[in-house]
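Below: one structure in structure tokens.
One protein chain is absent from this view; the other protein chains keep their places.
Each chain gets a letter, A, B and C, in the order it is written, and its residues are counted from 1.
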Amino acid sequence: MDKKVKVGIVGASGYSGEELVRLLLSHPHVELTAVTSRQYAGQTLAQVFPKFGHLPQSKQLRFTEPNSELLAKQAQLIFLALPHGVSAEYAVPLLQLGCQVIDLSADFRLKSAEIYKEFYAHDHPAPELLATSVYGLPEVYRSAIKKATLIASPGCYPTSVLLPTLPLLRAGIIKHTGIIADSMSGVSGAGRKAEVDYLFVECNESVRPYGIPKHRHLSEIEQELSVAASTPVVIQFTPHLIPINRGILTTLYLAPEKHFSTVAEAEELNRQITACYQAAYANEPFVRILEGKALPDTKNVTGTNVIEIAWRLDHRTGRLIVMSAEDNIVKGASGQAVQSMNIMCGFPETAGLL
Amino acid sequence: MDKKVKVGIVGASGYSGEELVRLLLSHPHVELTAVTSRQYAGQTLAQVFPKFGHLPQSKQLRFTEPNSELLAKQAQLIFLALPHGVSAEYAVPLLQLGCQVIDLSADFRLKSAEIYKEFYAHDHPAPELLATSVYGLPEVYRSAIKKATLIASPGCYPTSVLLPTLPLLRAGIIKHTGIIADSMSGVSGAGRKAEVDYLFVECNESVRPYGIPKHRHLSEIEQELSVAASTPVVIQFTPHLIPINRGILTTLYLAPEKHFSTVAEAEELNRQITACYQAAYANEPFVRILEGKALPDTKNVTGTNVIEIAWRLDHRTGRLIVMSAEDNIVKGASGQAVQSMNIMCGFPETAGLL
Amino acid sequence: MDKKVKVGIVGASGYSGEELVRLLLSHPHVELTAVTSRQYAGQTLAQVFPKFGHLPQSKQLRFTEPNSELLAKQAQLIFLALPHGVSAEYAVPLLQLGCQVIDLSADFRLKSAEIYKEFYAHDHPAPELLATSVYGLPEVYRSAIKKATLIASPGCYPTSVLLPTLPLLRAGIIKHTGIIADSMSGVSGAGRKAEVDYLFVECNESVRPYGIPKHRHLSEIEQELSVAASTPVVIQFTPHLIPINRGILTTLYLAPEKHFSTVAEAEELNRQITACYQAAYANEPFVRILEGKALPDTKNVTGTNVIEIAWRLDHRTGRLIVMSAEDNIVKGASGQAVQSMNIMCGFPETAGLL
Partner (left out) sequence: MDKKVKVGIVGASGYSGEELVRLLLSHPHVELTAVTSRQYAGQTLAQVFPKFGHLPQSKQLRFTEPNSELLAKQAQLIFLALPHGVSAEYAVPLLQLGCQVIDLSADFRLKSAEIYKEFYAHDHPAPELLATSVYGLPEVYRSAIKKATLIASPGCYPTSVLLPTLPLLRAGIIKHTGIIADSMSGVSGAGRKAEVDYLFVECNESVRPYGIPKHRHLSEIEQELSVAASTPVVIQFTPHLIPINRGILTTLYLAPEKHFSTVAEAEELNRQITACYQAAYANEPFVRILEGKALPDTKNVTGTNVIEIAWRLDHRTGRLIVMSAEDNIVKGASGQAVQSMNIMCGFPETAGLL
């Protein structure tokens, strides 16, 4: 590990790109050698993001126009922080040129080009890569990530839904039907786009649902739930926009397989859930199962790669309520992508993330 | 209507009390003659709330210690903006002294003293009044409100859940089982209490669930849903705290009685829902059924007595998603209480509320 | 006053235009007959602004393309809520067609076309109107407003600086040199423009100065201070952007003409200032001089046409600190424009504003 791995970021001026810059500039085992941005080409990192100005590299590293051939010379591993549809344009040549690619867009998350078209409304730009891309959820696909050359880093909402749900589904503790995920996201989830809907005055003192009832992230959530349940899963997903910069809070409504009406039955079920999460996450550095009275709060994970999970059984309704909190830009995007990189490169998995 | 009705507010320095002051000072048919507050007794309205300083009455009207005998001389109708348990201490003597009482606490909302004790953890302070108190939801109980002497004004969450749900339940469009209400509330819902949990720094950039799974408002919601369904109803209710001053956004997950898998079936069901809401609310001045692509947004109702409602059918899951937005302090508390007063006193129902 | 005056708004979809709609829809003596917006032409008020949906007129009134000839038929008095430079294009023909015009832009505030060009970087579009336009600050120009046909409604920052300063300057209590105005504004001051700088994520958890040292509003502030001082006045003005929707807080650093080093001298000066403000504002419905320990707070004026003013003498430095708070969209824009309309039309000055 003496020699640092050279990495680059395509689309480094959006919120996810900027967070990748932050994480990679302070990462002990990599050197950030390329950042691209059509808008800021020619300017240094320090000029575009004054907040990085006290880091020495920020005055030397300049944004360039994105160019796959050049990038392949500058870096061995490339992060793509681009809109869906555009990512594939870079992933294809970069892989051919021998780079490892971690894509933060939705382009390589779905295994079916047909479902991609259904949800993203255009033909998949590189369907031949879907068979080899690995869904970059380390808690689930760690061994595949280790050997991958193309990572499809999960979406922010899917991460907040999948990590609390998958172990329960695999263990047969909950039914695969009737799942509801109700989420609240900070405004950074909408990206750094100049649109009236995301102006301060339009978002402050406002809370609103959107993308109802068929948000794009459903496709990715259902794909992974179906794998865990070994049967097709269809869920209800409702995102809301709330006036915070960062964070997603997801509340899940789940149906336990076993009925519990007595105190003893509830305690037994609680023990099973505890054991299930322990088995899945006791050694996971970025999953925090809350104990006692604590409930997830986005402010406890802001700026970190941690997801908080807690649950409550409701004997009145027979339901299991599971709640999660994450930073949508870290565990929900750039932090998780760096976690995948650490695994691919053989670094300690928490390098640069604690 | 030449002579103004004299009204008083007990507990006028909390958020609901302050909003009652705002609404009543500009109400065309009432005169605010008494405001009480142990903390501010002796001070004028203008001294305690500089924002009312440009209204002439604010310099004359002084807070007093609460005293039922005195209040009964000063006013014919009294609003109680007090914590549960305390309200009854004033309601009982005020009614005996011939006043009309509109209580904003939970003390007279439940018809069962037993359920009250289950949810509020103390014996009901005046169970003899439960038979005659009227639940002050004008869209449902208008004729009873007209003749009532004691109004139990509904809670903020219950209003946001009941108005969208009751017509569907009464019409048999949805099942009375499996109802889920997921709500997000602004911080004013916690009251003007000096607690660390509600400090700016603790709430800003934070979203968190609380009161899971058995929030007190459940009792009131289930009571009214059961009346509408003519059978006991048990629901799931999950409140969340978000960093806005005012507003509640509730997302309801409902199961239509009829399955809808074809486009034609969905359209037919949509027509039924439209007709159901039209029948219930077309003439209601404060219920806004959204059309087209619009979805509820708390910022569209802040400061008003309006509740916004919209819905979507999800043919993938077979569910009906209904969403509502209200100002928790207006339609969810003080505005609705004034609406009840307008009905009781024979004023136009929108007086002072548009 | 039986017959309502017909009014129109050109540019009704920005923040000031929207606020004019709110104020005029509930104004007792006017009928809003025309609202224009290139972007929303053809749609009803209720469609564009759901929050007005419970007001009957909102479903009938449709946005139109702006057309002076048509407007002159639809309304007698027209508000222009347009960018500077554009306002004049409508003011000129509307005046010729016999309308009264209240312009919320900077186009007719400056008496000198040369200074206009210096600060706004283009030739004045209608210099011939500068002699007859009246600066719409009712507390100063009430009698001229009464007879005016063209009102130049003051800017938000200028209102917050001028109302606290002018009486002191006219009375010779403060020096006309060395004046510093340090202001903080909510984000609505930037307008409803899709620019990255005003996105929620860019403004939340941020405070920043801008437009230093020569903001455009300086020209207007200095013109009016110079009139009051009867000599050219040059001041320091520093605006800052803070994460609130509405409100301007201005802190003024002023030098009293008289030195005060003893307690008695300070008390005497305090009495003079009190008397000066009393003389100027005791009968002004929208100026609130704070007493005792109270200091201005934007939340006390949000949504109202009130400006709060307080002051402190600092015997350590010999300075007078005066602070003001206003709602930048109401007293700083649309509310003040309606106040001018009330004066022009002979309505009670507070009509529609309390």
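What we mean here is this: a residue touches a chain if its C-beta (ideal position, glycine included) is under 8 Å from a C-beta of that chain, and two chains touch if they have at least 3 such contacts.
Values in this document were obtained by computation on a predicted structure and should not be read as measured data.
Only one residue from A:232, A:303 or A:346 touches the chain missing from this view: A:303. In the complete complex, the residue from B:166, B:181, B:203 or B:252 that touches the missing chain is B:203. Although one chain is not drawn, its touching partners on chain C can still be listed: residues 180, 182, 184, 202, 204-210, 212-214, 234-236, 238, 240, 242-247, 249, 251, 253, 295-299, 302, 312-314, 316-317, 319, 321, 323, 325. Residues of chain B that touch the chain left out of the display are 15, 186-188, 192-196, 198-205, 243-245. Seen from chain A, the chain kept out of the figure touches residues 26, 47, 50-51, 53-55, 205, 285-286, 288, 290, 292, 294, 297, 299-301, 303-304, 306, 308, 354.
One rule holds in what follows: only the chains that are shown with their structure count from here on.
Comparing the residue numbers each copy contributes, chain B and chain C share more than half of them at their mutual interface. Among the chains in view, B has its Cα centre nearest the centre of the complete protein Cα set. Distance between chain A and chain C, defined via averaged C-alpha coordinates, is recorded as 46 Å. In whole angstrom, the spacing between the mean C-alpha positions of chain A and chain B is 39. Separating the centre of chain B from that of chain C, both taken as means of CA atoms, is a distance of 37 Å. For chain B, residues that reach two or more other chains under the stated contact definition are 205, 297, 299.
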